[in-house]
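Here the complex is missing a single protein chain, while all its other protein chains stay put.
When the chains are written out, they are named A and B in that same order, and each has its own residue count from 1.
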Amino acid sequence: MIPIEHYLFLSSFMFVTGVVGVITRRNAIVVFMSIELMLNSANLVFVTFSSYLGNVTGQLVVFFVMAVAAAEAAVGLAIIIAIFRNKLTVNLDEINILKW
Amino acid sequence: MLVEYIPLFLVIAFAIVFAFGTVFSSKIFGPQRPNPEKLSTYESGVQPVGTTHERMSVKYYLVAMLFIIFDLEVIFVYPWAVQFKKLYLDPSVGTTAFYAMLIFLVVFEIGYLYVYKKGGFKWD
Partner (left out) sequence: MNLYDIIFYLFAIITIVSATFVVFTKNIVYAAYNLLLTLFGIAGLYVLLGADFIGIVQLIIYVGGILILILFGVMLTNKITDVPIKSGVLQVIPASIGVGMLAGILILIVTNISWRNMELTVPESTIGSLGMLLMNEYILIFELLGMLLLIALIGAANIARK
């Protein structure tokens, strides 16, 4: 049987990888993919505890998280595409018109 | 519990073996005498124009976005539909489940009508 620590280590690794991506990459779409990685690692922890505790509520939370992630993907990528049509770049360092 | 998934794993294994097997066996067993004419993109067809790396129209994105939102709507119907009879017979829930799903779908219909009025389903 797999001890629960292995699942937790796996999801910690994925979360840290996602944080690395958000901090170091400058392409908006890669940052978006890293955020999806972090969401997935949190979902994995929810499902792990749900299964190890024998309680289905955690899986329902994962269901909600997925719904919000899909809405976020639709709107977020639409915003990225709209920015690209105005500024012809998705580099986050060049999208700085809000900076004073 | 894992036993139920053995057919699924067999299908996945067969798909991988078939996909790689057909591609690589033709590489291994087939005769290879290439010349520039054979290696052109459409051997007996038209000459290709430009590159394949063209930027796509944003219309495709709108279709994909509508797909994912309505996909999500259908996903939410599944657990409700599986449990519907049990929920209806449960005295503490009764018809509440039916009306809850009705409200959910009506809310989605508002969005559908908005996108329809806005011309989101027109291709041009």
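One rule holds for everything that comes next: a residue touches a chain if its C-beta (ideal position, glycine included) is under 8 Å from a C-beta of that chain, and two chains touch if they have at least 3 such contacts.
None of these values were measured; they are calculated from a predicted model.
With respect to the full assembly, the chain omitted from this view is in touch with A, B.
Looking at chain B, the residues touching the absent chain are 1-2, 5, 51, 53-56, 58, 60-62, 64-69, 71-73, 75-76, 78-84, 86-87, 92-93, 96-97, 100, 103-104, 107-108, 110-111, 114-115, 118-120. In the full complex, the hidden chain is touched by chain A at residues 1-10, 12-21, 23-30, 32-34, 36-37, 40, 43-44, 47-48, 50-54, 56-57, 59-60, 62-64, 66-75, 77-82, 84, 88, 90-91.
Going forward, only the chains that are shown with their structure count from here on.
Of all the residues in chain A, the ones that touch chain B in their complex are 67, 70-71, 73-74, 77-78, 81, 85. Per the touch definition, chain B reaches chain A in the complex via residues 58, 61, 65, 68-69, 71-72, 76.
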